[in-house]
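With one protein chain held back, the other chains of the complex are shown just where they sit.
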Amino acid sequence: MMSRFMLLAPVAWRNLWRNPRRTLITLLVVAIGVWSILVFDVILNAWVTSSREASLRLLTGEGQIHATSYLDDPNVAHRMSEPEGRLLRALNSPVVSAWVRRVRVPAVIQSEYRTRAVTFLGVEPPGERIVSDLPSQVVVGHYLRDSDDIGIVIGRDLAEKLKTRLGKRVIVMAQAADGHLAERSFTIAGLFDGSQAAQDEFVFTGLHTAQSALGIGHDISEISFDTAPAASLNDIVSALKHAAPSRGIEPWTALSPLAYAMESFSQSYIAMWLAIMFVLMAIGIINTQLMAVFERTREFGLLQALGMRPGMILFQVTLESALLVGIGVLVGVLLMLITLVPFRHGLDLGFLAAGAEMFGAGRVLYPHLDPGDAVRYSLIVWALGIGAALWPARMAAKADPIVAMAES
Amino acid sequence: MGAIIRCRGVEKIYRQGAVDVPALRGIDLDIESGDFATLAGPSGSGKTTLLSLIGGLDRPTAGEISVDGEPIVKMEKNRLADLRLHKIGFVFQAYSLIPVLSAAENVEFILRLLDLPMHEREARCKEVLREVGLEGLEKRRPSRLSGGQQQRVAVARALGPKPAIVLADEPTANLDSKNAEELIALMAHLNATSGITFLIATHDSRVMAHSRRRIEMMDGKITADERQDATVAA
Partner (left out) sequence: MLVALAWRNLWRTPRRTLLSLLSIALVVAVLVFMLSFQLSVYAAMKQNTLKIFDGYAQFQPKGYISDPALDRTIAHAETLARDAVAINGVTEAAPRVDAFAILANGQRSYGAAVIGVDPERESKISSIAAMIHMGRYLGPADTDAAILGDVLARNLALSVGQKVTLLGAARDGSVAADVLRVVGLYHSGIPDLDRSILEMPLSRAQGTFAMTGRANTIALGGPSLGAVNDALPALEALGLQHGVSIVDWSTMEPAMRDAIALDISIGALLYLTLVVVVAFIILNTLLMSVLERTREFGTLLAVGMRPSLIGQMVWIELLGLALVGCAIGFVVGAGITLKLEHYGIVFSGVSEIFARFGLPPRIYPALTPASALIGPGAILLSIALGGIVPYVRVVRLTAASAMRAT
């Protein structure tokens, strides 16, 4: 087999270039097809990653722990005590890379001029800097310093809507542990940028400040955690469930179903595109190779007359197609890599950012070609391409050796 | 010497639409080893058909053919291909080279199909190209060779595997007279020096002049079969 390959490969290669224009156009057809499949893959992957990141790196984390009824009704009444004992040990195990405690309740924020409904969070600033991107998105003023910080950090857009600014005072009203409407005044310490929805919804203060404002002692609303790179999220979730059976423990897939659904949706979308593109490429390949074979009927007759078995002729024509499609696939991958160069630092969706946010993604997409996907799709196209080319190859193998003889 | 080719009662009928066209009507023929035979006759007399049946390119309607003792009429396709590879060399009227391969590669291609080791292949390749007088042109592709040179390559390629017989179908038809003369002389010389058997279908009188056995055909039958002393080319 190997010696046959060594014998036929150079012949196949030269045959490809007997009609360079035809070969080049077919190469282009395959290359553009592969390119479009990969572009699609890259865009959707960037999308999936971005919407995952946008959600996970905002507040979700990779998983959260709540009192069981909190998610249904995020009320101050549905709080929980600080983790201790087995749960604390589980959270401090090396598979959990970071975790933070939060108070998180619905509230109303009031400036001198305006009132809006928001979600009021008490956070541990050092931990938040690890699990969330939000602290780094403060563009005016500064983020909270520690859990005792009495300042408040709100979205820049919210500040505009409240007609207030850095250093001004706002009043936050929220239901306290005893049921009365707690009211507390804060000085705006920082304004954060980022997703519009987050800017309008979340306001932050120190964990202890929030706890005392609501009169909940050391109780908290949620724990958000990240996992170590190699750890399995599902294993950690079940370990935590085991350690704290009475609490609600959810992975991000349940907390952000949109980001998760996006991921599975994109897979079937790519498969569909692959199928359409492939049928087109197959027609292109079959048409060219059939023509190439018909032109060379006499030559295939000659090869048979000289003693080449029909199977070998099939092998040779298939080899030609394999080379043709293979080069096309490589060119397509190369084109894709070149396309990515201008976007290596991210694709800023700029004026369409609000639209991107609606799809759950961030303003900047980071397209990158997953080597696994590139190899997988390339191989699929290549294998299917060779499969399609078996038709012309069979035609070649069926050539009658008698056509090699002179016309008589 | 025994017969390399043996034909007994060979008939071939082509169907053209609803009409049966008989091309061969009962051929009995033996070609002895070392022979230099020509098959002559007008167009349509059946000589090309006979040659293609002997080469196993097509199958007779009736009769028996054996090559070097092996009956080929009912032989399976792949075995036929192998038989051609090992025992039969072909030289066609035209287009008989693989266009993407150089002169040497055309010869070597067949030797590689035979799985000869590399050093043997190279030696043999050199040898046959020298025999046909193509030294220095080994690397040329067919498109850069003259018609006569192309046919010499075809002869060299046919000789490469040391076949039992070389079948040539109108090898001089596309050549001018000088090249035709040289090609015939070459084949005659090879026959004389290496004892390779040739069976050449032709209606070129110059070729017939060289042959030691003249077989004449007409309407699918052998009408004459006579030995003669070959006239040596000037």
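For reference, chains read A and B in written order, and residue numbers begin at 1 within each chain.
Throughout what follows, contacts are C-beta pairs under 8 Å (C-beta built on N, C-alpha and C of every residue); 3 or more make two chains touch, one makes a residue touch a chain.
Quick caveat: nothing in here was measured; it's all calculated off a predicted structure.
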Query = Among the chains present, which touch the one that was left out?
reply = A
Ask   = Which listed residue, A:V11, A:L349, A:L384 or A:A397, touches the chain dropped from view?
value = A:L349
Query = Hey, which of A:M6, A:V139 or A:I283 is the one touching the hidden chain?
reply = A:I283
Residue, one of A:I32, A:M80, A:L121 or A:V381, that touches the chain absent here = A:I32
Note = Across A:R116, A:K168, A:K241 or A:H368, the one contacting the chain not displayed is A:R116
Note = Where chain A meets the left-out chain, the residues are 21-22, 25-26, 28-29, 32-33, 35-36, 39-40, 43, 72-75, 106-108, 113-118, 161, 163, 173, 175, 179-181, 196, 257-258, 261-262, 264-265, 273, 276-277, 279-281, 283-284, 286-288, 290-291, 295, 349, 351-360
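The rule we apply is simple: only the chains that are shown with their structure count from here on.
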Task = Quick one: report the Å distance separating chain A from chain B, using the average Cα coordinate of each chain.
result = 67
Query = For chain A, which residues are in contact with chain B within the complex?
reply = 3, 7, 11, 14-15, 18, 298-299, 302-312, 400-402, 404-406, 408
Note = So, in the complex, the side of chain B touching chain A is made of residues 43-44, 47-49, 51-52, 55, 57-58, 77-78, 81-86, 88, 90, 92-96, 98-101, 109-110, 112-113, 115, 157, 169-170, 173
